[in-house]
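Shown here: the complex without one of its protein chains, the others still in place.
A and B are the chain letters, set down in written order, and residue numbers restart from 1 in every chain.
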Amino acid sequence: MSLALREKLIFDYSRPGRGARGQWPPVPAGAAPEGIPAGLERRTRPQLPEVSELDTVRHYTRLSQLNFSIDTHFYPLGSCTMKYNPRACNAAALLPEFAGRHPLAPVTHGQGFLACMYELQEMLKAVTGMRGVALSPLAGAHGEFAGVAMIRAYHRARGDLARDEIIVPQAAHGTNPATATMCGCVAREVAVGADGDVDLEALRAVVGAKTAGIMLTNPSTLGVFERRIEEVARIVHQAGGLLYYDGANLNAILGKVRPGDMGFDAIHMNLHKTFATPHGGGGPGAGAVGVSARLLPFLPVPIVERGAEQPLYRWLGERELPQSIGRLTGFGGNAGVLLRAYVYMRMLGREGMRRVGEYATLNANYLSARLQQVGFEAAYPQRRASHEFILTLKRAEQDYGVTAMDVAKRLLDLGFHAPTTYFPLLISECLLIEPTETESKQTLDAFVAAMAQILREAQEDPEQLHGAPHRLPVRRLDDVRAARELNLIYQEAGG
Amino acid sequence: MSNIPADLKYTRSHEWLKALPEGIVEIGISDHAQESLGDLVFVELPEVGRSLAAGEACAVVESVKAASDIYAPVAATVVAINAQLAEAPELINQDPYGRGWIMRLKPTAQGAPSGLLSAHDYQALAAAG
Partner (left out) sequence: MPFIPHTEDDEREMLAVIGAPSIEALFDEIPANLRVQSLEGLPSGLSELEVMQLMAARARADGRPLCFIGAGAYEHHIPAAVWSTITRGEFYSAYTPYQAEASQGTLQSIYEYQSMMARLTGMQVSNASLYDGATAVAEACLMAVRANRRSQAARILLPRSLHPHYRAVTLAMTLNQDLTFDTLPYVRDAGHMSVDSLAVHDGQDITALVIQQPNFFGVFEEVDALTDWAHARGALVIAVVNPISLALLKPPGEWGAKGADIVVGEGQPLGCPLSSGGPYFGFMTTRMQHVRQMPGRIVGATVDADGRPGFSLTLQAREQHIRRAKATSNICTNQGLLMMAGTLYLALMGAEGLERVAAASMARTAELVAALTAIPHVRRAFARPGFHEAVVTLERPVAPVLAALAQRGIQGGLDLADYYPELGAALLVCATETKTSADIDAYASALSEALRSARAA
């Protein structure tokens, strides 16, 4: 099948014999691949595109222009913390000495890099109130895995072998139960009360001798602060379980409250959210983990240590940390992401860190108030918004047949990325909105104007919304066809 | 309002059961279930001959927005599967009680399975959400 796209496929540029020859390396004399034993050679060339450098640069530049991004659009994407990604962070991480450093290079050729990593560990400890930090997990979900694996290792080390239940609130991120399963646990849901806080009676009923731990975000996925967190911690700890903090919403409380002070034993931090490293169209992330004293021996390796003698900084591995849950990454972690987060934290410093939580919260509460003024309904109007808040379009759906998806798609037409839709599942027809601290009042006001326009259109011209988006490279895509008639790789016409 | 034939039995997890001759039971998902899942894109079927415990997950129906397990309502052996669903999962959307049947089971124990709902009771369950 040949696809006639707005931008054709790279394969459509391909012509036999063309190639970006200037980018190919010289082959030293006598380098015919004679060393490959008979039978192991490739017989037919892979059908990769044969394109020039200009073809490649122009094609991917054009493709980039079909994307929304932070650099071009406001992304009020709840739970995702799409803040500005400072350019200095990128420039520093790509300095040739850092970019060219081999992961297994001797520490004597890495004291500069390792100093950054050590200080990053220390800063993350300070800002979360945890006792130890490991930087190696490669994404938030990978950090979650490390956290729950450490909780299991802790119980196992105490001979407490029956604890295989992980409690998650009804509205938890999907990764929480998926992580519990990956760690050989059963996920048990606990109800959330009408005010958005965990139902303590339900929690008391569900904890017991099988409880390994509880996974919580605070502020929760409902965009409100769990006010009785100390009571939750007491109940779980008294039952012999540990508390896991899903750091997806850490931006809300940065510099204001620390998970360690709330009683959490393990935490992952999404450095690509709270610490402004880029999302890159779906990665790379970095999911550093922090622990309380009782989990210190179980941290994943490697960790950077500072000693008294030269070279000052060195890696700690399984030899030094024999109870570690082990190695979770090929090498030391997403170092390039960690360097970006390090530069961001150094630029913010102590004062800047505190302002993140403050202005993220100011922006969310302002946006929530303004959207309610223009006629939208908040899911928890009696509560303070944290760094994000939920609108429910239940009424618009009943009155005009307009869904959260319609609003999301129409926002794209009006130049705004959509908020998170249909999460948390607890609230029907919901939009989860997180503006972040890096957006100005003027941007928020423009978003409110767009939302007000959409509400008018819902009343006057709902068809306009059902058909949205109208102005993007494509209209709504047929997901059913995509899944039923799987077309996952390009096939040449007639091929 | 979805279609709930009076001559079938139902489970709380939205399967229906039809009694066939020789003690065989045919299983599918209710009209209400297919409606809430939306357009189905894939059905994973068990192997014929597999023995199932009561309540065991033995098949999966998948739409673009959800994937849902099908549970064996009784301890049984799989005696037939609807192989057409591999190519045409939409049969479940189009005809959930007919051409969209999923599998036929031979229960291990004699006698009527317990804990099933009548059409009337299932109606109440479906209406409650």
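The definition used in the following text is that a residue touches a chain if its C-beta (ideal position, glycine included) is under 8 Å from a C-beta of that chain, and two chains touch if they have at least 3 such contacts.
Remember, it's a predicted structure, so these values are computed and weren't measured experimentally.
Q: Just name the one of A:Thr274, A:Ser292 or A:Asn334 that touches the chain not displayed here.
A: For the chain that is not drawn, the touching residue is A:Asn334.
Q: In the complete complex, which positions of subunit B touch the hidden chain?
A: 41-42, 44, 47, 62-67, 69
Criterion: only the chains that are shown with their structure count from here on.
Q: How many angstrom lie between the CA centroids of subunit A and subunit B, rounded to a whole number?
A: Using C-alpha averages as centres, the distance is 38 Å.
Q: Under the touch definition given earlier, write down the residues of subunit A that touch subunit B in their complex.
A: 479-480, 482-484
Q: Could you pull out which subunit B residues touch subunit A in their complex?
A: It comes out as residues 39, 41-42, 62-64, 89-90.
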